[in-house]
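One chain of protein is taken out of this complex; the other chains stay put.
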Amino acid sequence: MSTRTVNQKAWWLVVPVLVLVGFNAIIPLMTVVNYSVQETFGNNRFFFEGVKWFEMVIHSARFHDALKRQLLFTAIVLAIEVPLGVAVALAMPRRGAWASVCLVLMSMPLLIPWNVVGAIWNIFALPDIGMLGWTLNKAGVDYNFTRQPVAAWATLVAMDVWHWTSLVALLAYAGLSAIPDAYYQAAKIDGASAWAVFRHVQLPKMKHVLTIAVLLRFMDSFMIYTEPFVLTGGGPGNATTLLSIDLVKIALGQFDLGPAGAMSLIYFLIILLLSWMFYRVMTLGEAE
Amino acid sequence: MARIRVEQVRHSYVPRPTREADWALKEVDLEWADGGAYALLGPSGCGKTTLLNIVSGLLHPTAGRIRFGDADVTASPPGERNIAQVFQFPVVYDTMTVYDNLAFPLRNRGVPEARIDPRVREIAALLDLEAMLPQRAAGLTADGKQKISLGRGLVRSDVNVIMFDEPLTVIDPHLKWRLRSKLKELHQHIGLTMVYVTHDQTEAMTFADHVVVMHEGTVVQVGTPVELFERPRHTFVGHFIGSPGMNILPCALDNGVARFAGQPIRTANAVARAPAGARTELGVRPEFVRFASAGIPVRVAAVSDAGRHQIVETRHGDTIIRLLVDEAERVPADSAHVSFDAAFTQLYVDGWLAGAGAA
Partner (left out) sequence: MRRATWLVPALYIVFLMLPIYWLLCMSFKTTNEILGQFTPWPQNFTLENYRKILTDSTWYMGYVNSLIYVVINTVMSVAVALPAAYAFSRYRFLGDKHLFFWLLSNRMAPAAVFALPFFQLYSAIGLFDTHIAVALAHCLFNVPLAVWILEGFMSGVPKELDELAFIDGYPFWKFFAKIFLPAIAAGIGVAAFFCFMFSWVELLLAKTLTSVAAKPIAATMTRTASASGYELGLLAAAGALTIVPGAIVIYFVRNYIAKGFSLGRV
């Protein structure tokens, strides 16, 4: 990358991207900003209200609850998916026909439309006629995700783990495949145990892909909408109403443009901030 | 410290080998004395890395045995053979300091910390790495990292042999000779058996006491650099070693006397007759060919300047004969005669030195 030449005319190559993304990003965001500082009583008439909506959102208990639920959800799924994905990648054969079969099967959940994912688990977990629900209840567990908040959360987490762990596993697998054999050979000669090999050879070499995996999973789980919406609709009550679900309810459901606008901006800012922090922490000490 | 025996080792990477070409090592039988410096020399694909990995235990041979001293180690893993290996590109543990890298093999074997410290410093001093001990290994240059790899091998006091698999590949040219001299110095100082795999004849000839030349999975010749140069046992060795390589001239055999260009040529070796249909050739290095007033008539085709001497390419009919001429000497312009130094002219039958027998 150090051989890049300075050339301002390169801007022309970037213009199409700028137009396309800018159109989709800037105009809507301006709309959102607009709404966030205005009040409307219908009839398309707007009145400037300053930071009223921001204050309202930041102090609203409803927002706090949704934020807490979201943070809890993201923390839980990251804690499960990252170690599980890495463990699966470590245990997979590094080459051969079985490796291809494994990879193909593992990729399948990633390519299912998100509403179908929600629908599959919805029916899978139905207490009386779903395979999971029926089996659990038969085994003596009193399980009904449509009525019990804990069951709803457990099902939600299980669904997300089912859906996205493969992304971590595939990325980790790619990172592991890039490690030359000589490192394993040298470790054998040095008499290193399996744990030492993991700690000193595999983990350091996977650092880059793991950063990508954790960042992607963090961002996507924080923004999640469709799957939980189809699975539980945010219920029972609002037990599983995560941030996106709450926002869409306010924006498209209630058409409360002001609060929706303010909440949108705060939401976006939170993600940017947390992602930036995550990124800094994970690339600490990495001299590129 | 031990004598290493490679007994009738054959190896194939294919699960069920059927043809000759499936075998990476066709039959290798070698013995390496304790404390010697050996080179495995040959072109890419000749099987030298395969052989190296079999000796170090990273590969289990399809057939044959490996002995260290009297013990049969064929089934032992590398960790139990007390060997060290330096790979083609530097293998260091990036997250650890240079000190921890060197201490790693000892810590894995449960050596008490009190004994590790002096040993690590001793090896670091030997390799000129003392100043860098507290630094992170990832920050060193390629030759520094290779020294760490080497150090990890030397730090264990029970090492039998150190194997090198083309270790200078990624080193900058001007640092190559420094590292090479360091290796030679280490060998003289410590006296461990060292086996050095390379395709570069200069590296092999300057490092080793004995060179094992390999070609297509077999050992073609084992000898000192001088022996390989003056008495190659196979035309491949003659051709591969030396720059430019040996002249290989098809000849006829007439009652024990070689004939080329209609003239009898005196050779250092002789054979009464060759089997019917065998290919007979003369081998003579350009260093031992001279212009003469009488001898084989040739036409001068090209002259290239190689510094202290000139390489003259002459032709007799379709055959090319090269000779080396002093830089100051005048080269005949068109036609001339050349003669061969009989003491260094060899007769080869089917590629092998006549009278020496195959392998």
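So that you can tell them apart, the chains are marked A and B in the order they are listed, and the count of residues begins at 1 in each.
Heads up, the rule we're going with is that contacts are C-beta pairs under 8 Å (C-beta built on N, C-alpha and C of every residue); 3 or more make two chains touch, one makes a residue touch a chain.
Computed from a prediction, not measured in an experiment: that's the story for all the values here.
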Shown chains touched by the chain that is not drawn here: A
Chain not shown, touching residues in chain A: 1, 3-8, 10-11, 13-14, 16-18, 20-21, 23-25, 27-29, 31-32, 84, 87-88, 91-93, 99-100, 102-116, 119-121, 123-124, 128-132, 134, 162, 165-166, 169-171, 173-175, 177-178, 194, 208-209, 212, 219, 222-223, 225-226, 230, 243-245, 247-248, 251-252, 257, 260, 264-265, 267-268, 271-272, 275
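What we mean here is this: only the chains that are shown with their structure count from here on.
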Centroid spacing, where centroids are CA-atom means, of chain A and chain B in whole angstrom: 56
Contact footprint of chain A on chain B as seen in their complex: 56, 58, 77-79, 83-85, 87-89, 91, 93-96, 104-105, 108-109, 149, 152-153
Of chain A, residues touching chain B in the complex: 180, 182-183, 185-186, 188-193, 196, 200-201, 204
